[in-house]
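Missing here: one protein chain of the complex. Every other protein chain is in place.
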Amino acid sequence: MSYLLNTPDDKVDMLKKIGATSIDDLFSNIPDSVRMKRLLDIPKSLTEIELTRHIDLLANANLSAERSVCYLGGGSYDHFIPAVVDTVSSRSEFYTAYTPYQAEASQGSLQAFFEFQTMISQLTAMDISNSSLYEAGSSLAEAILMAMAITGRSGTVLVAETVHPEYRLSFTTYLANLEPKVVTVACPGGKMCLNDLASKLDDSVCCVIVQHPNFFGNLEEVEEISKLVHAKGALFVVAYDPISLGILKKPGEYDADIAIAEGQCLGNPMIYGGPYLGLLSCKEAFVRKIPGRLVGQTVDRNGKRCWVLTLQTREQHIRREKATSNICTNQGLFALRAAVYLAAVGPKGLTETAELCFRKAHYLMDLLCKIPGVKPKFNLPFFKEFTIELPCNAQLIIDSLVDDGILAGLSQARWNPNLVNVMTIAVTEKRTRSELDNYAAAFGAAVNSFIAHDKSKAFKS
Amino acid sequence: MSYLLNTPDDKVDMLKKIGATSIDDLFSNIPDSVRMKRLLDIPKSLTEIELTRHIDLLANANLSAERSVCYLGGGSYDHFIPAVVDTVSSRSEFYTAYTPYQAEASQGSLQAFFEFQTMISQLTAMDISNSSLYEAGSSLAEAILMAMAITGRSGTVLVAETVHPEYRLSFTTYLANLEPKVVTVACPGGKMCLNDLASKLDDSVCCVIVQHPNFFGNLEEVEEISKLVHAKGALFVVAYDPISLGILKKPGEYDADIAIAEGQCLGNPMIYGGPYLGLLSCKEAFVRKIPGRLVGQTVDRNGKRCWVLTLQTREQHIRREKATSNICTNQGLFALRAAVYLAAVGPKGLTETAELCFRKAHYLMDLLCKIPGVKPKFNLPFFKEFTIELPCNAQLIIDSLVDDGILAGLSQARWNPNLVNVMTIAVTEKRTRSELDNYAAAFGAAVNSFIAHDKSKAFKS
Amino acid sequence: MDKSQSTGLLFEISHKDRRCHLLPDCDVPIKSSSELLDKKYLSNQSTGLPEIAEIDLIRHFINLSTKNMAIDCNFYPLGSCTMKYNPKRHERLGSLGGLSNVHPLQDDKTCQGMLEILWEMQNYLGEIAGLDGVSLQPAAGAQGELTALLVAAAYFKDKKEHRTKVLIPDSAHGTNPASAAIAGFDTITIKSNANGRVDMEDLISKIDDKTAVFMITNPNTLGLFDEQIVKITDLIHKAGGLVYLDGANMNAILGITRPGDFGADMMHYNVHKTFTGPHGAGGPGSGPIAVRKQLIPFLPAPIIIKTTDGFKLDYDRPKSIGRVRSFFGNVGILLRGYFYIRTLGPDGLKQVSENAVLNANYLLSLLKDSFDIPHGDRCMHEFVASARNLRKEKKISAMDIGKRLLDYGYHAPTVYFPLVVSEAMMMEPTETESKETLDSFAATLIKIRDEDAEFLHNAPHSLDISRPDEVRAAKEPVLRWKK
Partner (left out) sequence: MDKSQSTGLLFEISHKDRRCHLLPDCDVPIKSSSELLDKKYLSNQSTGLPEIAEIDLIRHFINLSTKNMAIDCNFYPLGSCTMKYNPKRHERLGSLGGLSNVHPLQDDKTCQGMLEILWEMQNYLGEIAGLDGVSLQPAAGAQGELTALLVAAAYFKDKKEHRTKVLIPDSAHGTNPASAAIAGFDTITIKSNANGRVDMEDLISKIDDKTAVFMITNPNTLGLFDEQIVKITDLIHKAGGLVYLDGANMNAILGITRPGDFGADMMHYNVHKTFTGPHGAGGPGSGPIAVRKQLIPFLPAPIIIKTTDGFKLDYDRPKSIGRVRSFFGNVGILLRGYFYIRTLGPDGLKQVSENAVLNANYLLSLLKDSFDIPHGDRCMHEFVASARNLRKEKKISAMDIGKRLLDYGYHAPTVYFPLVVSEAMMMEPTETESKETLDSFAATLIKIRDEDAEFLHNAPHSLDISRPDEVRAAKEPVLRWKK
């Protein structure tokens, strides 16, 4: 075993020094009644050559975005990852270090996380940011816990129906045995209904949650919502798309109190849903209610600038059941990747990336809506993701485009059985015009064939 | 441009300091008559996203060993490369350093090369080894230049016909305008004819070159050759397969004077022929005639053990036209990779790798020779590569197996038009029994179909 | 060697108009956002992100990296963290495009390879736990704890039992009580006895019909296997409660004993510890949970099932608690766990624990004559030494020793945890270290003990910085750079 270093001779020497007769002897504390009398029932060991072959086969059994053209979104996107991100994140010293508890031996990561916190704050125009949470869904849960602590209110959490259904489910699960009720604000036209919001807002509401752009890709009326929410003393929690901030208003610009996001798009692979990167920013005043690790600047004994984990009294390892959160292990490596990504794209690159996503998404939307029977589901402004209504079951189209090597989009029926003909499509800066043209052509052909098929069926019956 | 750091503002400041009016001004030494008046006729620049797409397409247009099962050999082999090799060689500090001229700032590479020199010497049972040459063909040329200098003979270089034709062509080209004649020793039965060797060996012969295992995969009678060569005061130069030394006699064991090899098999990718790794080892006495860089151990001013480039007076930057070789840039990174590879496999791993190659190659040979009409071309012992004779044109079989995703082997007709039905096949430790079985089945089917086709043609005519 | 080039803060080395990542020109005939979108949506404010060229970006981060200790460079005996070697083959395989570029919402039939690996992983983790159902969803150990406690709450609610208390030993990790709080439980602390085990009297006195869950870490954070475990789990079960095993220390018992076999009903794994995910200076992790049969209906959705029609994500789980995060789970770490389990096999996994325990006992044996080791001569995969006597005698603290170790190229042990031992130094060598490394580490520790106290108070002496002013950091927090 290449990961086990003790040779038979070593073991003899070591046991002698320990004063034990056998390795088994070391386990004598474990009652015999509960000791395994057989080997674990898992497959036998594989050498690197065998494992590589095995995994190659399984990897090739996936229609990954490497071998297809991917229009799937819903919180995970096929954005381009510059090579520098991999170069940095694969450095042994970043990759195989633990949490930087020993600041003196961790200045590399600590400075990088401080830069990460700064860049996320710059990006969002928020005062401060923590050094990562798991991903967006649980980050919203953390934001709600924060809001409860800050406002002292624990009656209701209002959430737009257009927030990602998996995010909604996640924080609802977190809150299952806590006080607040989660109440949905209706979004009949594809964005939050301000009247419904106003009618549900009262003094018991601790926060209002909006995703912008929302799950259908539509932009929300964040400025007006912000005013309404603040008028009732609740906190405004927004889930944003980091890439969109290359062009869209930043959460700080519309006075969000807590801004969270899925940071996968910042240089992290889609890898079937995780590890991803929960981003959380807020106003300065809330600093002691923040969940998760914070890196702060200080000086060493010689007055040299340096960085440490700080305000640890918020955290579980000190405050235990009174901690602001139960999080311990976070997503450090992905925060590092996001830091490298943001520094690599810079202010101009981020805007250009956002603009490319925007223009290509709009181009595709236009093309698709030229197909007879296909039309926008909503007539709302959007960023890189949009929702259309088809003259047939969206899943049929999705299935049929798989054969063209296209992952066509998300059928909304997955989350809402009333939306079988509705599909949401995401377009990133990676897509070329010819890919978009091909997609529209294949899409049109598929729609036509299903309609023809339906018609002929109708005709026959 | 992300690789150009001077912004327009920088340029203004810099030109001012220089005292130049424009960048053009800096080129005023170049006569106007020879300055380019147009842009270079090369394609316009690509961003990383575009370049990645472009190269992905071209890479996918190759039937690489990643997407096929590769039985090609002839000096380059589809051996397994453990992940640790890539991890180490991609370290910035190894990857982006120059030649270790400043020893104090290069102890990492210098120690690694010293270890490399040691392991190549251990592997070959030779006294000393240099720290790399380009690849095997030119390494043989260097070996001949060495042999000339050592023996003071410059009449003839004897080379077995079974040495890789590209190696033979390479050193013959090097010697084009120098004294020695290259004379081929016949190998009628697939290995060097000792009688022919004896008849050609005289006092003008500076060295005799043998490849073992040879280009057909056969083992040569190195011990007897060694005796014959030494009896005439010539040097015995052998080109070996590093992997074979896991089981076969080492050059030092049969008293080779200079041992060279292609080191691609030691953890280096096939990458269409290069960069590869020329290995050169020899007897201690020849140390001052060695080509290329040598790392030596010494101490620093505090008596601390350290390593430096040494015996540089052999080299071109000091000795100029009298240097032992013209080599400057070598294959440092690939020497490092080989060092990691050898340390990773260790003595047992090397033997096991060699044994797997050996057994699988013999298994495949047996299977293939059960196909009617297929037989061994030679009845000689071999290691991992063997040569068979087919009842049809070998290239036809090779072409036909491409459709099965198999790179079947090398048609010897490429180098010898008399050998159209002869094919050489290499088998590495990566091949599984089921791959070998599938290969033999596909091979048999192809042979049968061509024979049937030929028969039917014969019948018709 | 000076490796400080370009290590100023990114914002300080930023230079107007420098670029690293360039974007292609737009190839579609569509107006820009400023023309197509209402102005109210558009930002008026630049991000202020730094402007850096590629070479400076690389030098910045590569040079920063050299200021870290890491397993690939240093022995890292950080107790409770299982800092074992991260095999390089995992990184190569985990970054294969066919795995890393799979979208989380792809239809099942387009990612059967991925589903197969994860389905197998569900099974392996069930088998290793000796439990019946597994959810791979939780992102880390803490989220695993929370998930399992939510499952327990749902289970009791379903049984219409009103149980409000979670009992937790005082030696437990802080995530246990923190998770219990979010899950809506009251936490009750159980004392440790003089041997570092659960104080049975205290436990018995606190069990009642409101007891929902007893959370135990076994081996516990002192590195001790609580041999009372069967008695304890029986007691809890008799009271109608459930036993939760904090699996952070599974590295000690793989294939040797199984939580399900000694009475645990639920547990989490820290895949990033036991099955060697790289820690990435803080994360990511992966905290799957395993549960006993009666709890399966309450697990988060989806679970992977194998059907005649291939592998499928099963969302049809009416009693499920829901989900604790978006998407499937921390797949990247689960993949590494899979690679590791497949590489080791049943023999190998058992040997992992045997050697982890052997190494810890060997290190203990080397140190026991020189250091105060409160809980005896034997341990499991880790043990806790204490500097309390040194502190009294020579004013040398656990912190001083830890800091001084850094000078010698060793990462410090976990200090001041668990809370039940004063001046605790918790050492976990793991099975991937050699006897030679343990020998020199022990020799260094013994040497440090005899060094001048004042000198130790000022350690480390050879690192990038000396001890940071943590009080100042917390008092006037500077959490971001500002112009």
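A, B and C label the chains in the order they appear, each numbered from 1.
What we mean here is this: contacts are C-beta pairs under 8 Å (C-beta built on N, C-alpha and C of every residue); 3 or more make two chains touch, one makes a residue touch a chain.
Because the structure is predicted, anything quoted here is derived from the model rather than measured.
Q: Counting the whole assembly, list the visible chains that the omitted chain makes contact with.
A: Visible chains that the missing one touches: A, B, C.
Q: Touching the hidden chain in the complete assembly: which of B:Q331, B:T387 or B:N421 does that?
A: B:Q331
Q: In the full complex, which of B:E161, B:D241, B:E315 or B:E385 touches the chain missing from this view?
A: B:E315
Q: For subunit C, which residues touch the unseen chain?
A: 1-5, 13, 15, 18, 53-56, 58-59, 62-63, 66-67, 69, 71-75, 85, 87-88, 406-409, 432-434, 436-437, 462-464
Q: Tell me which stretches of subunit A touch the chain missing from the display.
A: On the subunit A side, contact with the omitted chain comes from 1-5, 7-9, 46-50, 82-84, 86-87, 92, 105.
Convention: only the chains that are shown with their structure count from here on.
Q: Looking at contacts between chains, which pair has the highest count of C-beta pairs?
A: A-C
Q: For subunit A versus subunit B, what separation do you get between their C-alpha means, in angstrom?
A: Taking the mean C-alpha position of each chain, the two centres sit 47 Å apart.
Q: Could you tell me which residues belong to subunit B and also touch two or more other chains?
A: Residue numbers touching two or more other chains: 48-49, 82-83, 87, 92.
Q: Residue numbers in subunit C touching 2 or more other chains?
A: 18-24, 54, 58, 62, 87, 89, 91-92
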